[in-house]
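A single protein chain has been omitted from the complex, and every remaining protein chain is retained in its original position.
Here the chain labels run A, B and C in written order, and each chain numbers its own residues starting at 1.
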Amino acid sequence: MCRWLAYSGSPVLIEDLLYRPKHSLIDQSLHSKLGAETTNGDGFGVGWYGVGETPGVFRSIEPAWNDRNLREISRHIDSPLVFAHIRAAIGSVVQQTNCHPFRYGRWLFMHNGFIGEFSKVKRDLVLAVDPTLYESIEGSSDTEVFFFLALTFGLEDDPPAAVEAAVGLIEDVGRRHGVEQPIQMTVATTDGKRVWGFRYSSVRDSRSLFYSTDVATLRTLYPEVEILHEVSDESRLIVSEPIGDLPGAWNEVPESSYGVVDEGQDELRPFTPKAPSRPTAVPA
Amino acid sequence: MCRWLAYSGSPVLIEDLLYRPKHSLIDQSLHSKLGAETTNGDGFGVGWYGVGETPGVFRSIEPAWNDRNLREISRHIDSPLVFAHIRAAIGSVVQQTNCHPFRYGRWLFMHNGFIGEFSKVKRDLVLAVDPTLYESIEGSSDTEVFFFLALTFGLEDDPPAAVEAAVGLIEDVGRRHGVEQPIQMTVATTDGKRVWGFRYSSVRDSRSLFYSTDVATLRTLYPEVEILHEVSDESRLIVSEPIGDLPGAWNEVPESSYGVVDEGQDELRPFTPKAPSRPTAVPA
Amino acid sequence: MCRWLAYSGSPVLIEDLLYRPKHSLIDQSLHSKLGAETTNGDGFGVGWYGVGETPGVFRSIEPAWNDRNLREISRHIDSPLVFAHIRAAIGSVVQQTNCHPFRYGRWLFMHNGFIGEFSKVKRDLVLAVDPTLYESIEGSSDTEVFFFLALTFGLEDDPPAAVEAAVGLIEDVGRRHGVEQPIQMTVATTDGKRVWGFRYSSVRDSRSLFYSTDVATLRTLYPEVEILHEVSDESRLIVSEPIGDLPGAWNEVPESSYGVVDEGQDELRPFTPKAPSRPTAVPA
Partner (left out) sequence: MCRWLAYSGSPVLIEDLLYRPKHSLIDQSLHSKLGAETTNGDGFGVGWYGVGETPGVFRSIEPAWNDRNLREISRHIDSPLVFAHIRAAIGSVVQQTNCHPFRYGRWLFMHNGFIGEFSKVKRDLVLAVDPTLYESIEGSSDTEVFFFLALTFGLEDDPPAAVEAAVGLIEDVGRRHGVEQPIQMTVATTDGKRVWGFRYSSVRDSRSLFYSTDVATLRTLYPEVEILHEVSDESRLIVSEPIGDLPGAWNEVPESSYGVVDEGQDELRPFTPKAPSRPTAVPA
């Protein structure tokens, strides 16, 4: 399992997101409370938007808690949209190309969970990736294949539909191979403007996912917390497990649903996998 | 490009193979004379047979010249059959799973050269890998796919025929995609008893490959060189470029041919790629 | 804190020591039960005697649980005397030169615990290291300085006296700087023949330390455990916390004492720090 955090809002120093809070993501890399594993020490990654057309991505196979370069860049980069992920590998190799978030163009993608019995289904899933996208796959993880399936099914145009199609295919292929739990997931993806957060699992018992209460409410509840007065009303966090210890600060994303963090208004909707009906390269 | 060395014979300390000689492989990692690149600093690997059913493989993404652990294990492991490889990456990521030698069961495989325009042909080649072998592919390099194609075509039964079939397929697929130089290669493979060394390229202008003169001859030529009196008559080295500076010590493997180092007698034969005629998963 | 293991006896595969047992040292790297920290993911090291004059040392800053090269060499090296250490850094940098075991000539040294408020006392302690040894210090950890102090005070001649002198100095210097807990330690050291294990702390509340019951007794208690019939009567393990789950297999080393594992007979004696009376470079 893994832990992750997605931030969207007023530009903040990455350090303020990753290191400063009580029970921060960095703290969770050693002492996760809600994760399937307490230690998430098999590499990490941070993606952020700022200078440059595409987001920056810094990934390493060292444990996040003792990576000095992560601490350095966290102190020296601020950004209005940050993805961060700490990994507890279950199966695939610990290497930079397997660390989240994954990037394609302006898109980032990260995942907590797994594609069930990935070695059984990997070949069929990889074959379903658009051949023009295929060559951009660099690592060997289940999540990267998941991301490229979502891209194949139109992530850049309609993220919820694309993720629903990818998950539909993963469940379909999995079941054909006798996999009992084809997918377990919380997923975040972004184009640098909006953030989508998904919670789903084939067994309807998904990993935890939380989003932060709106900032105006938080300010009323906690007038003394300084940071709440610095960030804009639009600022939001989506996280695998709550950070900090403010009661009332976190709402759980319901089972089998997804949320969108957008400038205008946030939304929460049901998530329903749909195996693509159009013929793909996957053998029947 | 890369540099490599294959040793078979009396057990020797790995250090004696990699560090001791003039113009050693470690020296070549900084100052190759015959390589397409003078620096081979993008990781390395050593494979050896000894304790255990399968060969040991130690691989790292650090330059060989300053890896302390390589120096340590080299001083403390002796073996009768050693493969060593230093990498100059051209395209694929520098990560442990892309370092040579690659291992499957008792087999090792390493390569200097490339599959031309790999990103164009990768998908077709990967599809031709036996689906039961597919899941054992861990990295993203051209050589690993080449190895798994050779395994698909029977490497464990008839190595020359399997490599000829793999190369035949690579050339066939490459030409269908308009690749001018589908393959450039010197390759070594072993099952822990015999060693096969191949030299070939689609343009018939292959990377250099040398094998050592038989030890008895060397002893006569160089009675004062101590190591020659310690190793058995059967001991042989196959290398990308000569090590040491003994005139008469090295013979070039001819263009488009392969050699076998065996207990009884060594052989040198022509190498002729043969595209597999049996139908494969590759679309016509 | 850290966890460590010292083995002396019949040659065994390192893998059998580190990976095979229930609650193995590798398992402890993720889930220590008795350690001050549950995770020991800040690098590791293995030292072993075999081929070569000096022991081999393999150290890495990756967590032990996912280091592929550790697994490889563990499967392919057997040895009659093995030190292994997993680190939970508290202060000093995570770098190879700070990983245990440390080596000097034929000697190995490893430590669980700390020199209290090391930054306050470091300079004085380093000054007390014999100037001819000083240049061999490579890292920045408290343990390496401790090792070089023990070497300065005659480790190679009389290990218990040398460690008592080093600890005496550390406590003396610490107290002069107002350090409340100058030292906390379990330590193992060896010359490749005998192994010394020390347990001590300034506050007399030392980290746990255990040694294995003699093999003959274990064989009687557990006739069905195969490995006990393969290793010699002399074989011994000293560990930070028990490995496996055989009741009766482990004895705790008493507070403020040390043991010697020797070919003839093991001993257990009191440990009494003695600040060196001879003048040193340390300013009064």
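In the analysis below, a contact is a pair of C-beta atoms (placed from the backbone, for glycine too) under 8 Å apart; a residue touches a chain by one contact, two chains touch by 3 or more.
Being a predicted model, the structure only gives us computed values, none of them experimental.
> Using the touch definition from the top, which of B:Leu34, B:Val51 or B:Val94 touches the missing chain?
Once the missing chain is taken into account, the touching residue is B:Val94.
> Can you work out which residue in C:Glu53, C:Glu135 or C:Asp205 touches the chain that's missing from view?
C:Glu135
> Have a look at C:Leu34, C:Val51, C:Val93 or C:Val260 and name the one touching the chain we're not showing.
In the complete complex, the chain left out is touched by residue C:Val93.
> List the residues of chain C that touch the chain left out of this view.
Given the touch definition above, chain C has residues 93, 95-97, 119-120, 122-123, 126-127, 131, 134-135, 137-140 touching the missing chain.
> Write the list of chain A residues that the hidden chain touches.
13, 48, 50-52, 55-60, 68-69, 72-73, 75-78, 96
> Hey, which chain B residues sit against the chain that's not shown?
30, 38-39, 41-42, 61-63, 65-66, 68, 89, 93-94
The criterion applied here is as follows: only the chains that are shown with their structure count from here on.
> Across all chain pairs, which one has the most C-beta contacts?
After counting contacts between each pair of chains, the winner is B-C.
> Report, in whole Å, the distance between the mean C-alpha point of chain A and the mean C-alpha point of chain C.
41
> So which stretches of chain C touch two or more other chains?
68
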